[in-house]
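Following this message is one structure expressed as structure tokens.
Only a single protein chain was left out; the remaining protein chains are all shown in position.
A and B label the chains in the order they appear, each numbered from 1.
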Amino acid sequence: MSGREGATDGQVVRAVLAGDTERYAELVTRYRDRYARYAARMLGSADEAEDAVQDAFVRAYDQLAQCRDPDKFVGWFFLILRNRCFAERRRSKDVAPLEAAGAVAAPERPEVPVEMAERRRALQHALLELTPEQREVFVLKHVEGLSYGEIAERLGTSVPSLKMRMHRAYDRLREQLRDRAP
Amino acid sequence: MKTLCVALLLAIAGTPLGAQQDVSARLAGRVPPEIAALVHQLAMGAAARGLPIDPLIQKAVEGSAKGVPADRVASALRALTAQLDVANAAIQQAGSNRPDTEAIAAGAFALNAGISAKQVTALALVSRPPYSTAVTLRVASTLAAMGVPAEQTVDLVTQIIALGGPATDVLGLPGQVMAGVSQGQGRGVTPAQAAAGLARAAAARANAPGQNKPKPQHP
Partner (left out) sequence: MTDFHPQVKQLLDGELTLADLAPELRAEGEEALRLLAAVDREPVTLPGTLGARVLAELRRRAEAPGFWRRLRLRPWTLVPAFAAGAALALLLSPPAPTRAPAAVTVRFVLFAPEAQQVALAGTFNQWDPAATPLVRTGAPGVWTATLTLPAGQHQYAFVVDGARWVADPGAPAVDDGFGRRNSVLSL
């Protein structure tokens, strides 16, 4: 029942597939925060991120047998989470935008100046107005700090098409932020 | 008097004479005379042994439509009849005295798809309500036709049935394997691997802690 220190992802996945379901919790603990920020910026709040990550772990368990390379569990898990983030935005289009963005500027962080909190909130709201694909490339590059090459590899697409998407995102963000400028 | 006439009509429809007229109607204009004659001959014997004759008619029509020479069609029909007989015997091995014709037809199809007679018996054995033998065998045939090795096919179908879910869970298996293959596209996931993965997961669930799913009752 106790997790084995230093077990690789592949070992844990195989143990779970062999029937040791309890060990799946080790993977959850290991990776619950890895993409939490990505999910939060994609969905607009940490609460929604928590739901999405939990849901993605459950789905990953269901499909665990189809994880082609158990040692690359986390990359495969990312794709499941990604699908969940994309699907979620499609579902909640009618959520009032201010509500969605409101949770981002956490009042419990007093060290963040009010003006900065406002600007963060405005940008998060603007991000939510982009398409999921545009928002994603922006989040992966400017929040997660990946290079275009790394993003291309992870998403299985090309750098030029990512740049095109990103540049469109820049313009739309500018448009959104101007519209709500005082 | 009316009742007697109706009863008579029903009796005629059930006789070999009635059945033969049915066969003729379906072959008319579609197969050359010598093939039609052979189908009639094989069908009479098949019906007497409790085998379905529809597959024979289908195969004769198919061969003629494809422009296959008559002697080739004839040997295919004889081979099919033999498969129906083997399937019938294999399903009876699982305890059913007079298997329904749908199951036999499905069994013959399974044999054609590469599943052995013993495996047909094994599948028939686990097919207690709500899992029908015909459906189990059809699904297994489809999986085998997709390239899942016969042994793995039997293993997967058996594991799913052991979970005790609704019959549509069995029906959904080819789709699940296809989904596994298409999700693994680019990583070279074969149907066999996708199927093996599904079987392992099913076995794990059946044995997982906290899982006290009742097994289906065997009459």
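We take it that a contact is a pair of C-beta atoms (placed from the backbone, for glycine too) under 8 Å apart; a residue touches a chain by one contact, two chains touch by 3 or more.
Bear in mind that the values here come from a model prediction, so they are computed numbers and not experimental data.
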Original post:
If the hidden chain were put back, which of B:47, B:125 or B:163 would touch it?
Top reply: B:163
Subject >> Identified contact with the non-displayed chain, of A:85, A:152 or A:166 >> reply: A:166
Original post:
Hey, which of A:17, A:53, A:85 or A:152 is the one touching the hidden chain?
Top reply: A:53
Subject >> Residue ranges of chain B at the interface with the undisplayed chain >> reply: 30, 58-59, 61-63, 65-66, 68, 72-73, 76, 79-80, 106, 109, 112-113, 138-139, 141-143, 145-147, 160, 163, 165-169, 171-172, 174-176, 178-179, 181-182, 185, 205, 208, 210-213
**OP:** Over the whole complex, note the residues of chain A touching the chain we left out.
**Re:** 21-22, 24-26, 28-29, 32-33, 36-37, 39-41, 46, 49-50, 53-54, 57-58, 61-62, 104, 109, 116, 119-120, 122-124, 141-143, 145, 148, 163, 166-167, 170-171, 173-175, 177-178
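Following the convention adopted for this analysis, only the chains that are shown with their structure count from here on.
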Subject >> Whole-Å gap separating chain A and chain B, where each centre is the average of the chain's CA atoms >> reply: 47
Original post:
For chain A, which residues are in contact with chain B within the complex?
Top reply: 16-19, 21-22, 63-66, 68-69, 156
Subject >> Residue ranges of chain B in contact with chain A within the complex >> reply: 179-180, 183-184, 186-187, 189, 194, 197-198, 200-201, 203-204, 207-210
